[in-house]
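Handing you a structure now.
With one protein chain held back, the other chains of the complex are shown just where they sit.
And now, chain A:
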Amino acid sequence: IHPSGKLFVLSDGEGKHTTVELSEPLEEEISGVIEVVGRVTNQATIMCVSYVQFREDKSPFDLEIYNEALKIIHEFPEYFPFG
């Protein structure tokens, strides 16, 4: 997380990194798996609209499997439409 609190870097299920920008600095500490909803910018960063921290208190979230699942659902848009 950047010291200003307005930027943080995430790495996905394949180990690739991306920068997420916020319109206002973070008000809380975040760690672990975060789901960010936002728009992709020209500089290939994400302008964050909202984020949610995943619960990992009972069991860890398998990010690699989630990544695979994403690839599958994108392969079958007829069964998984994105309105």
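Going forward, a contact is a pair of C-beta atoms (placed from the backbone, for glycine too) under 8 Å apart; a residue touches a chain by one contact, two chains touch by 3 or more; residues count from 1.
By our rule, contacts and distances are computed from a predicted model.
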Listed names "Small ribosomal subunit protein bS16m", "Replication factor A protein 2", "Growth hormone receptor" or "Cytochrome c oxidase subunit NDUFA4", with the criterion being the UniProt name of the chain not displayed: "Replication factor A protein 2"
Looking at A:4, A:31 or A:59, which makes contact with the chain not pictured? A:59
Which chain A residues would touch the chain omitted from the figure, given the whole complex? 33, 37, 52, 54-56, 58-59, 61-62, 65-66, 68-70, 72-73, 76, 78-83
